[in-house]
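Just below is one structure, and these are the notes that go with it.
All protein chains of the complex are present and in place, except for one that has been dropped.
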Amino acid sequence: MMNAAPLIVLFPLIGFVVLGLFGSKIRNERVIGILGSGSVGASFALAAWIFLSMLGMDAYERKHIVELFTWISAFTGNAGSLSVSVGFQVDQLSILMTLVVTGVGFLIHVYSLGYMHGDPGFWRFFSYMNLFIFAMLNLVLADNFLLMFLGWEGVGLCSYLLIGFWYERKFDVGGYKSGTSTTNDAAKKAFIVNRIGDFGFLLGMFLIFERFGSLNFDTVFGSASVMSPGSDLMTWITILLFIGATGKSAQIPLYVWLPDAMAGPTPVSALIHAATMVTAGVYMVARCSVLYALAPATLTVVAVVGAVTALAAATMGLVQNDIKKVLAYSTVSQLGYMFLAMGVAAFGAGIFHLMTHAFFKGLLFLGSGAVIHAMHDEQDIQKMGGLKKHLPVTYATFLVAAVAISGIPPLAGFFSKDEILWKAFSSDYGSPVLWIVGVLAAACTAFYMFRLVSLTFEGEERFDHQHVHPHEAPGTMTIPLIILAGLSIVGGWIGIPESLLGGNAFEHWLDPVFESANEKLRMTPHEADAVEYVLMTLSVLVAAGAIWGARVLYLKRNEIVANLYRRFAGIHRILFNKYYVDEVYDAAIITPTVRLSESLLWKGIDVRVIDGIVNGSAKIIDVASQWVRKIQTGVAQVYAIVFVGGIFVILMWLLFKQP
Amino acid sequence: MIPLQHYLILSAITFVIGAVGVVARRNAIIVFMSIELMLNSVNLTLVAFSSYLGDSTGQVLVFFVMTVAAAEAAVGLAIIIALFRNKQTVNIDEINILKW
Partner (left out) sequence: MTFETVLFYGLAAASVGSAVVMVTRRSPVMSAIWLIINFFALAGLYLTLHAQFIAVIQIIVYAGAIMVLFLFVIMLLNLGDEEKLTEKISYRKIIGAGLSAGVLMELLAILGFSNIAFPEQNVDRAVQIGTVENIGKELFSTFLFPFEITSVLLLAAIVGAVLLAKRKLD
């Protein structure tokens, strides 16, 4: 029955093909919705079934590989042969990811039935979403790097298709002049920035193939598990793969696409930019944990990048006024946490936070979608307020998610975030500095989250009562919210650490996957001790303090806020303009590249050289034929001379040939 | 006893003289006559071989060559007459309409 794993990947593919080919002809939205959501739901059911059966197996028997067919087979038999097959690997890590992807994905598909109701591109939306799920499943279930890369690129493509879904709408994209760009520009930006990361990933794959002779996970990781750490090549490989991860998972320096990706419909933001695609980088690092264990230098880089991104993005989120932009920066920040975890070799903790983040961030995005839907596409929180009366279910679930993300026990975010912070402090590869950065970022997170809640749902109503009549969302939208809220509450309980008397089932479940990495790292095991409890309490207090501060400032003492804006106007401007990173990129990289392309590559090479070669060869033939045609003089004697000449040559040849 | 080479060399010389006549004269009639000269030199070769090898095939072939030469001379001269009627000249250099 494990052999049925390929079906998990197949169902969304069928959904995509059917909806893509026939969707425009099916008029009934209900049919399209059932097809689109049903395929993902079927995948989830199958994945759940496989998971349940895996629970009954012994820990080391849970890994299972299903090979479908050979995809590429080049030069087999020689030393440089490349043989890549389409195969799916079901093990503890990938089944977990599959459950998250298909489970949260299914809920979001159901939500989209309500959100996208009435949109003329309804069928196109669901076919793209199914394609996305297909690609993501390929990514997490692949048993070799090339198939994973196929999924990697596929999700990038789908994010382009879905961000630019309403492709003609105006949207201000960072780095462009205000008012000149459309959502299509945002989609292009996402795709191109992703491609830059993908280039790093590709180079990493080349090096892996060169060193290990294969792209298959088992082969590569098997060979790696007998290597000793500290080789330069492994450092290069892991850095290059990490560059790919920064592109896909929006870390510094390639995070600039994610805030602009909010141009797409909200379910897209929820699915792709909160729950699944951006987690691909984290998954990849986890999957290649052995390789990273062999390159401690890279681990440091990963941790630092993660921590810095977490803090920087959190600060940017403090001052944004668009509800989705706040959540976008929050996503970048939380991804930074996950990479921080990876960088201090707490692989299980990172994946744990990935899962809980999928729950509460997905919920936050869907909730914001309900708000936007209710406010007739208004996204500026300064124009909202007091919505809790009108949208009670949305308010309640949103609040749950905000508490969870702030790290308040006993909700899910507390356990995962705390695990990361503790490991950042105590691991052999971490340091107290990283802990401090993490706590600061947590404080900012709690603050901006409750700023958002306060300004949107509570306080006085700042919207125009004549034109806007907010109403609660329909059932298809609220039921997924409720389910996700429930998961945000209980989802953390499977990962309660030993220090709090839990069994930490989550980490133990994932242990076999990270075994070879942990062997290499040879970290000193930590018993639960007093420091851990102190730090835990500190982080909770900080978060609670930030929440209280946000509520006070934004609900009761608005004048302090105005004062702060005036006093710190400069800092506020820097934060609001996202540290001017987009502008710097534009000036330093994009504009020179565009200018170089135009002047040198287009006018110089394309027009002169290539067109020159093509036109030139035609011209050469033209000139040559002007010459050659003069042979036909029309005078018969000239032809006779040619005869005689020919005879001369033949006789010459006959005379001098060797018998 | 005259060796065969002598006949062949004589034939070669006459042939080349005919060839020079073909390429170097402007009058079409004289070009024609040079062609006849070339044909005759070939006839000489054939007869010489036939005589020295004792095979009558050569001489029969000469017979046919003569027949064809006669036919070709007739038709060729008819063409020249037709040409002369149109262009009032037999100067080959002026008959060059079939050029580029």
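Every chain is named by a letter (A and B) in the order it is written, and numbering of its residues begins at 1.
Criterion: a contact is a pair of C-beta atoms (placed from the backbone, for glycine too) under 8 Å apart; a residue touches a chain by one contact, two chains touch by 3 or more.
Worth saying up front: this structure is predicted, and the values here are computed from it rather than measured.
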Given A:17, A:301, A:540 or A:641, the one touching the chain that is not displayed: A:641
Absent chain, residues of chain B that touch it: 1-10, 12-21, 23-27, 29-30, 32-34, 36-37, 40, 43-44, 47-48, 50-57, 59-60, 62-64, 66-75, 77-82, 84, 90
Interface residues of chain A (partner: the chain not displayed): 637-638, 640-641, 644-645, 647-648, 651-652, 654-655
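We adopt the following convention: only the chains that are shown with their structure count from here on.
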Complex contacts: residues of chain A adjacent to chain B: 629-637, 640-641, 644
Chain A partner contacts - residues on chain B that touch it in the complex: 19, 22-23, 31, 92-93, 95-100
